[in-house]
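Provided herewith is a single structure, encoded as structure tokens, for subsequent inquiry.
Every protein chain of the complex appears in place save one, which is left out.
The letters A, B and C name the chains in turn, as written, and every chain counts its residues from 1.
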Amino acid sequence: MLLDLWKYLILICVPVIGSFGPFLVEARAADHTFWNKDMLHLEFAQMKKHPNGQVSQTFIVHRPENQTDKISVLFQENQRPEVYTVPLDQNTFSIFADKPSSIRLFVFTRAGQTHHVVHTDMVLFGKSRSLALRTLAKPSEAAVLKTLPHIFLVGSESYYWHQTGIPLTFSLKTQFHPLHPVRFHVADNHQIKPLAADTLNPLQFVYTPSHDKQLRQAGSTAVKHNTVFTCLAHDKKLYHLAYTFQLHRSRHAFENYTAGAIALAGGFLVFAGWVIKKRKTPWWKE
Amino acid sequence: MVERIRLFSQHVFFIVFMYGGRFGIHLGSALPCFSCPFVQGCAGHCYLMALQRTHVGFQTAFEVFFSSAFVHVLWPFALFLILFLPLSKLWCAWLCPFCLFQDWITLIRKRLHIREFSMSRQVRNRLKPVKYILLALLILIPLAIANLGLHPDWGLPFCQICPARPILPLFTGNVSNFHIDMTNSVTIGFTATAMILTGVFLAGIFFKERFFCVFCLLALMHLFKKLSPFRFEKNVHACTGCGNCEQMCPVDIADVHLEKGKNHMPGAVDVLTQDCLGCMNCVESCPVDNALVFKWFDFKIFSSSRQYMTRKWSSK
Amino acid sequence: MTPVSSRLDRLKTRTKNLVQTELETQTSLIRNHPDYSDSLDPFIKILQQTFFIEQFIEQSSKDIVFTPCIQAPLELFHAAGLQPFKLACGSFAVQNMAPLHLPALTCPMIRSISGLLEMNQTEGIPLVIPTTCDWVVKFSELAGLYEKTDIHFMELPHLREEERSAKRWHNEIQLFKTWLEKRTGQKIYSKNLLRSVKLYSRAFELHDRLIRLRRKQIVSGLQYALIMNAMPYQDIEIWMAAVETFVIGLQDTGIRKIPVFLSGSPIVFPNYKMLSLIENAGMAVTADDICTMERTLQGTVAYEDASEFALLKALAQRYHTACSCPTFADNHRRINAMVHTLKQYEIKGVIFHVLKGCHPYDMEASILEMRLKDQGIRFLKIETDYVKEDEQNIVTRLEAFNRTLRSIEQ
Partner (left out) sequence: MKIGIDVGSTGIKIVFVDQTRLIWKKVVPTKPGQSSLVQELMNQGLAACHAQQADILKICVTGYGRNLIESSSKVVDEISANAAGITLLTQGKARTLINIGGQDVKIIKLDHQGRVTDFRMNDKCAAGTGRFFEMAANILDTPLEEFHVKEDVEAVSINATCAVFAESEIVSLLAKGISKYSIIKGINNAVAKRIASLAGSGHLEEEIYIDGGPARNSGLIESLEDALLCDIKTAADPQFTVALGALFAD
């Protein structure tokens, strides 16, 4: 019952928040003007099952302005220490998996004094006997990962099925204390929204993705991606951090138990009634 | 006697299949019985799930058929055959948890002295193709999703309307499958159908013993019966045609009763039909010695005996 | 001039005396048999009483209902608290009372039954007739019972394997139950019915034991015939007690004769001509499928549940499909039971008894003969009736048959 109330609350809140949203965005506009033109960010492109059973996920990389450094792509698999690198082919790269793999991916570069880091987690269900191609990163490169500041999704690094309507908590991992109060924003389909900080922990931000009509209409496996990003300044350097993740439509938000019970009772009563009516007809009477 | 052993076996396997996963039993996803994957902590689940997905997570595109990945389509099938062959139809009445659920309901009806709803041979015969139609849809719909752009919410079409899906999780305290999913028109269609069908089947099971088995897709296992060492034979020249087998059969199979063999050919005729559940009620109620025999290779598991039959029914 | 009624009285008295003599002769024959035991007395007593229906009714605690064939479920009579009285008669003497307008080639059984009813005061005793053979169908009309008594016909569908006939017969059983309820004025509840069904199942288990003893020739064909003939005139529990006593007192004489299977028209007390002739010819009737002997009890009723519908359905089926009466159209599987018994108990010969005028069995004889001979089974058809004069002719054939059976055994 509580669950239900909660759902209705969301159903009521979403339009309410939605109507106030534009004003809030206006108010904070200054904080996210770097989005798109000035930021490295990833786009989930096609996921493909290959005839040999491997699964690949392709990403499109959006370069920031004045990018000077090479864009590095590093990832780890199934929480193991090996770090692999993937070469960038123009603005895209693909990750292959031959077995079910939980992948933690970092894409980063530097533009002038600005460091760009994009982080993501995903699960690929490869099922193949031919091994996916992997290139181990140079130890120097791999060592970077340890100090790389990044946003992470709290508590669900390997859980890939993020749904609309369910709160996600993001936090920050850095080697330094940021100068300014940290603010997180989320880019959801070119709409930028600020995230509210957790009242207990100012470095944790909660994001409840709103239900998406398109996702609802599409199948249960359909996804869209959202990016949570922030900008930090430290030691005269600017850090543009982002976390990109895939969102599925809500699994349970639209389940109507009352209607289910009515349909169940209806089916039961109609059939039982039919049976009883049929047997009440005394075919043996003269 | 046999009935009691069967009930015992059903209960043991009910517990094993429904709760075994919690104790580390994992029997894979190609079981030839209705152990439902929607039951949390089940010890393995029904082959139909694998059959509908044909590849974990996704529907299968045509090109996969001609690739090495097809082994992953075949593997569950091979596992299914390995599990099915030694026991054949015994899976139904001796192991299947959903069958036991139906038996419980029937037991309640029998206790209440409410009579069964009678289905004529004609109706039974008309319902026979339903299974084949369902099987065809079960294979064609996932293919259509992967290759013809059918809406992905058509995925797992059988599971979505299967009454076992809402009912069996009840035994782990899970009522979450009793809903209509308002997400979109496809889900509304499927879940509404599922709820109505569940209602119909609950009523059906109450008024007709093993009503669901008439439509059970796994019953089509009989297509592979020739490969199994398990046989159900009838000695056609011993049969007096008393019809007890048909009367006592929970799914009213007439073939066993009517089978007369071909032109006076001597000996036994295979009478394992698609609806047969291997419950052996017919053998238990057959008054002719050795007229009906369940065999495993040449070993007689159970054969009819007048003495057994007489004793069973006079002491009941 | 002697008035008609007194002439009838004279005829009645004379017939009664003749019947008495016939019964005494037959009874003393049975009593003088070497393997006779006193525990058979209750059966003989009952059978003798059945010829004097007035006294029978006086002694019976229940109201009686006549029924000529085995298709009216005994369980239903029991559940209604009524005593069935099997209208089957093997007496030759009683034929003196038979109406004179009966056709010349009347089935001797029907002739005797008509005589029996004429000899006794039976007006008002209800009658249930399953429409089996033509004689049974027409006999109530021939015997002039239409005006005299309450007759309930059960229309027997002559197809056994069709669902439609099963339904129709189930219907008939239902109507029969309603008729019984109307007669007694009391409803037959499903629990009463269930009790009767269970009781008769127990009776059948006992019967099965008896049959196995008979197959081993510990019980002779004649003893068995007596026991089974007496069954449909008695309360089943009394009958069971009597059978138990008989079985306990049994002793194996160790004599093994050539076993034969007896089939064909009914054999009813006191017409044990065939049985004793076969025995005298050195053979033993260890199995049969005669409706007054092994088929008297139709077998255990297997029911789906204890609801009235299911019980009646099971009863209907048991008394329909399990019956191998030759009047059924699809009776081709009747041979199966026979051959199965023959093989199981190593019986090499079938003696087929046809009462003159009993057409269904006569017709079936030739078909059976062909099919049995195909399986290497010796077959002897004997057509006879209740008279004793043809015994010599029959004995010749039986002795020769015995010889052919012995020659295959060697």
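The definition used in the following text is that contacts are C-beta pairs under 8 Å (C-beta built on N, C-alpha and C of every residue); 3 or more make two chains touch, one makes a residue touch a chain.
For clarity, every value in this text was computed on a predicted model and none was experimentally measured.
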Taking the complete complex into account, which shown chains does the hidden chain touch? C
For the chain that's not shown, point to the residue among C:Thr13, C:Thr253 or C:Thr396 touching it. C:Thr396
For chain C, which residues reach the chain that was dropped from this view? 366, 370, 373, 378-379, 383-384, 389-390, 392-393, 395-397, 399-401, 403-404, 407
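The rule is short, and it goes like this: only the chains that are shown with their structure count from here on.
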Inter-chain centre distance, chain A versus chain B - centres from mean C-alpha coordinates, in Å: 41
Chain A-chain C separation of Cα centroids, rounded to whole Å: 86
Residues touching two or more other chains, restricted to chain B: which are they? 115
Considering the complex alone, what residue numbers of chain B touch chain C? 109-110, 113-116, 120-122, 209, 236-244, 247-248, 254, 257-258, 260, 285, 287-289, 291, 306-307, 309-311, 313-314, 316
Sites on chain B touched by chain A in the complex: 55-58, 61, 63-64, 66-69, 71-72, 115, 117, 151-153, 155, 176, 178-184, 187, 191-192, 195-200, 202-204, 206-207
Going by the contact rule set out above, which residues of chain A touch chain B in the complex? 49-53, 125, 127-130, 216-222, 249-250, 252, 254-257, 259-261, 263-272, 275, 278-279
